[in-house]
Every structure is written in C-alpha cells, then in structure tokens.
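First the structure, then my questions, so here it is.
Every protein chain except one is present and positioned as in the full complex.
Labels A and B are assigned to the chains in the order they are written; within every chain, residues are numbered from 1.
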Amino acid sequence: MSELVVEGLTVGIRGHSVDLLRDISFSVASGEILGMVGESGSGKTMAALAIMGLLPPEIELRAGSVRIDNLELVNQATMTLQRSAHQLTMIFQQPQAALNPTMKVGNQVSRVLQMHRGLSRAEAKQRAVQLLDRVGIAGPDRVARAYPHQLSGGMCQRVMIAIALACKPQILLADEPTTALDVTIQAQVFDLIAEVAREEGCGVILITHDLAAVSELCDRVAVLYGGQLMESGSTRKVLDEPRHPYSRFLLDAGVRQVDSNTPELGVNFALTGCRFGHRCSRADEICGTFPPLSALTADRGVSCHHPLVRLEEFK
Amino acid sequence: MSVGALFGIVVVVFLVVRILPGDGAVLRAGPYASASRIAQIRKEFGLDKSLLSQFQTYMVNVLHGNLGTSIRTQAPVTTELMSRLAASLEMALASVLLASLVGIPMGMWAAARRGKWVDHIVRIFAVIGSSMALFWLGLLMIYLFFYRLGWAPGPVGRLNIGTNPPTSITGLFTVDAALQGQWAILTDALRHLALPVITLGLVLSAPIIKMVRSAMIESLDSDYVRTARSVGVRGYEILWRDGFRNALIPVTTTMGIVFGYMLGGNIIIEFLFNWPGIGRYAFTAAQNNDIDALQGFVIVVGVLYIILNILIDLIYVWVDPRIRIRKAPTS
Partner (left out) sequence: MSEASLSRFVPPVFSEPPTRKSFIRRQPMMTIGIATIVLLIGFAAIGPWFVGDPRATFPGSSFAPPSWSHFFGTDMYGRDVFARAVNAARLDLWLGIVISVVATIIGSLIGLVAGYWGGWVDDVVMRLTDITLAFPGFVLAILLVTVLGGSSTSVAIGVTVSFIPYFIRLTRAEVLGQRELEYVDGAILAGNSKLRVALRHVLPNSLKPSLVQATLVAGWAITTVGGLAFLGIGIHPPTPEWGVMVAEGSNDILTGVWWTALFPGALIVIAASAFQFIGDDLGSKR
C-alpha cells in the first residue's frame, strides 16, 4: 500500500517574486483516484509537472515536500526533484504529440520495458504487444509496427497508457487525458484508466475539466484556482456540499447557473491573499491575507476565511 | 518539377547572356578585335539571327548534351566540364562530410546546454562562420599551414607534381587509391585535400550548427521528449533517438542548401588551391569572357542542384515516416 503525499508545494518563475503555485498539499493512496479540477490556468498541469520534476527551466520549485511511502523525492538543499518512472509516471493531453513521431509505437513501449524491467529486446517486444492488447488495442501486433501518425488520437492515448504501465508506476498522473479526443472516445479512455488503476493497484491523479467524469470515477477531489488549493475532500462531499465559494462557482458553471455577481476576471497572481478574493461576493478585508487550509474533518479541507456552511447562504 | 526547372534554367541563362547589355560577339572576340572580326564572329555563332531561332539552336544543342565550344581552348565545353566534375565532387563531398561532423555535434551540444556559456560560444562561432570570407580564410590557412608550419602541401591541386593519379574507378582520387591499395597516392591525395576541405568545412559548418541547434531546441521542447523523460528515458537516448532523430528532418533541408552553396562557393576555393574542378574552369571562363564555357558551367550546376533536390526528397522519405507511410494500417 503506497501513498503519495504532497505538502506545501510552491512554484514560481525564476526572477519573479510571485508564486504560480502556493502552498499546495494533497495525498493519493494506491488504488485511489484523485480528481484535480479547476479552470484553465489554475495550476493543475503545473502541479503535475512539479511533482514529476518536469518543470520547464524558467520555472523553479520553491518549497514543498513530495513523498512516496515516506520517501522524500525533493532534495531540500537544491530544491530539485528526483523520482523514478516506477514511482511516478504521467500521460499527457495531446496523445499524438506526446509520442515520438519517428519511432514505431511498439518500440516506444518496449524500450521502457527494457529499461525498467531488464528484459531482452525480444522479450520486451513480446511484452509490449501484450501491453498494447491489455489497453484494449485490437490487432496489437500490427499496431506495434505502426507510427503514431497512422493511429487515431484515442489509439495514441491507449499507447500512452501502455507506455505508462510499462513502468509499473505506483502513482499515475493523467493530465486531461481526454481533452483532445472525440467525445465518443472520452468515456472509454476514462474507463480504461480507472480499470488499470484498480487492477494494477496504482494511485491516479486525474486532471480534468469533466466534472461528470470526476463524479463517476474519482474517490476524492481537489479544487484548484490561481495556483491555490481551494478545497479537497471526498468526491461526494465536495460535489454535493462545496464549502469554498469558488467550488460552488465552478459547479454552477457546469450547469449554467453562474452567479451573475461574480465578475469575469482573470486570475490575479499578484494578490497576496485569497486569489479568488477579487471575484468573490463573500470577500472582505480578511481575504487580503492568505487563508490556511483548514481541516473540517479528517478527509476534508477548505482554504477560505468565509467557508459556506450551508448551500442556502451562497445563493 | 525538375524537367521544368531545368528548362527554366536554360531559358534564364540564355536570356541573361543575350538580352543584357553587352554584345556576345564583342565579348567573344575580345577587347582588341577589329570590326570585321566581330562581324565574322557574329555570323559564325549565328548571333545575327532572330532571338527565337538562336534559342531553338541552343536548346537543341543543350538537349544533345552540347554546351558549345570554349573560345579559349577550342574544346567542347561538355567534355571539359565532365573531365573536371570528379575533382569538384571529391572536394564538395569531403567538405560537407567534415562540416556535418563538426556542425551536428556542436549544434546538439549548444541545444542541450541552451543559455549556458557553451551555447553562447557556439552561437558566436556560427555567426562568424557564416560571415567568413572564404578566400581570406583559405589564404590564412595556406600562410599558416604551408608557408609557416610546412604541415600541408602548397596550393598545387589534387596531387604533388610528380605523383600519378590512381587508375580511375570513381574519379575521386582518395577513393580510387584506397580501393586499389595505393597508399602512397592516398596519403598524397589526402594531404592535398586537407586545407581546402578544412577551410570549406569550417565555413559550411556554420549554417549546419544554426539549423541543428534550433531544430534540436524545438525537438527537446516537444511533448514527446517530455513523455520520454516522464517514463524515465535519459541522456543520450533522449538526445539522439528522440531529439536528433526528429531534428533530422529540418536538418536535411539545410544540408541540401549547404551542398548547393558548395557548388558556388567552390569557385573561390578551387581557384585559391589550384584545384582542377569545374569551379576553377568557370573562373577561367569568366576571366576570359568565355561565355559558352561559363554558360555551360551554370547549366551543369543547375543540373547538379536538381539532382541534389531529388536526392534530398528521397532522404526525407527515409527520415520522416509521415512521408514514407501515409496509409493507416487500422481504421
């Protein structure tokens, strides 16, 4: 039973004082799916890349701890993150762009097998075909010999999942794995990820806009806005009874009930307090200071000075 | 396309020589010819006929591989150019090879260490390289390595005066000598190749560095490299199999341009090193207003350029699976 624990993750652009991610904490256990939601620019992808140690060179990790089974991945002296693909691996938004266009997809799977499992070339090739079969690709021998441009987006995402599985990861990050896909394929890919997580026993962080998918697949949810963790808790609780005004706003946006009092403004990263403060109808002077993540119950946290106690109060 | 381009080249060359100010007969006759001599030449070369009929004659000749007669040597231009082609190709191939061996690793190194001092130095090298005056660099090379240090032979052509060329198989002296085990000739040929090839190779490496660097940066920033990193692929594997393998597509284009540039740039180097190739032939032609010879050279270069472009297209097919295989194996 392995667990990923992220604490106080803070990230910013080199040479700028402002934080792009501020003090983010969450955890995922194996076999569990954590949904990470929030609008574009909320820092979901950034958080994933930070955990993977794949931040672009202009962006630096400023503080935080990332542990798997109590093993610290962040070197606190250099603020760099060392992880193995066996611990953490990731699948991306644009499956076709995420595969090497000049390499047969079978080889892209088998080279990972060779690397991580010490298999011979021939064994790895064979295993790769099995893995492609495992992720629901019909005619896996034929597909293994194909190049990415010959495959559809959905197929490419399945190949990506196969590559990720080849690492036998403890935790799998999926960054909007269906955004670039046809609506008809999206459900299949979501189901595949859930199935794989269950059977392989790995934890999954699912970054998505699709609240319906979150409610169906995820055990727990984390809501991000402007690089700040707004609220986290079990899916049912957060979706049914959001405590953060932003969570409420996000859920209502999904069913077109947006509060017309909430101004349409971009994220203001310069805000020292709550980053939703300038859009929030409940904001007052206290909101100029950063609200700590307060635990409501053991599993539930909200980062707000004025949490919604009951639904009625917000409406 | 290629047939059309070749036709276009012939037309353009024909028109440039006939329409621009400068009387072909006067040029051919030389500066001290009498009026009657000029008139005679005009008749002899059919320059008194209409432009269209001149073009007809010219086109028919070119199609038969007849590029005219050199007024300097009185020999057919086609034969003269063909006998010199191998010398030029040997130098061109060796230079492009050297330029790639220098340029590709340097470009990759700079890309992998982007923004670091290595990158800055490589960029400065590339900028200076692309503004280098070939003739000047060649002169300095001769001064330093021949005159001062005595490491290289003087600019006397492909072999020492006393050395006999190897029996011709490909026409490339180094290859022929190596194939037949004539090591003394091989050494001599290599020593004579060294200076011109280093000069050209250094200059030609500049555009290769620039292209490799920018293509590598783009490729290393790509999603697929991020994928490879996320699943634990590392170091050389990423640099070559993910980075370079994909950067190769734009780099191939640059290699074509560089090789094409070569066909013009070698005039200077062949002149400087007394290299008996088509470039020096063209130079002598230009000096002597040997219009047919110069025209013939331009057409041969045009043909080489077209062949080169076809080769590049073939290389694309090999380098880029998206061109090679369009059909999807599955629906």
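In the analysis below, a residue touches a chain if its C-beta (ideal position, glycine included) is under 8 Å from a C-beta of that chain, and two chains touch if they have at least 3 such contacts.
Fair warning: this is a prediction, and the values are worked out from it, not measured in the lab.
Of the candidate positions B:66, B:83 or B:130, contact with the hidden chain is made by B:130. Of B:143, B:240 or B:318, it is B:143 that touches the chain left out of the display. Within the set B:112, B:202, B:301 or B:319, the residue that contacts the chain not displayed is B:301. Of the options A:29, A:59, A:79 or A:97, the residue whose C-beta touches the omitted chain is A:59.
Although one chain is not shown, part of chain B still touches it, namely residues 4-5, 8-9, 11-13, 16-17, 20-22, 27, 114, 123-124, 126-128, 130-136, 139-140, 142-143, 146-147, 154, 210, 214, 217-218, 221, 260-265, 267-268, 271-272, 282-283, 286-287, 289, 291, 294-295, 297-298, 301-302, 305-306.
Definition applied: only the chains that are shown with their structure count from here on.
The centroid of the Cα atoms in chain A and the matching centroid in chain B are 53 Å apart. The residues of chain A lying in touch with chain B in their complex are 52, 54, 57, 84-86, 89-90, 92, 94, 97-103, 111-112, 115-116, 138-139, 142-143, 145-147, 149-151, 155, 160, 163-164, 166-167.
Partner chain A is touched in their complex by these residues of chain B: 114-115, 222-224, 226-233, 237, 241-242, 245-246, 248, 319-322, 325, 327-330.
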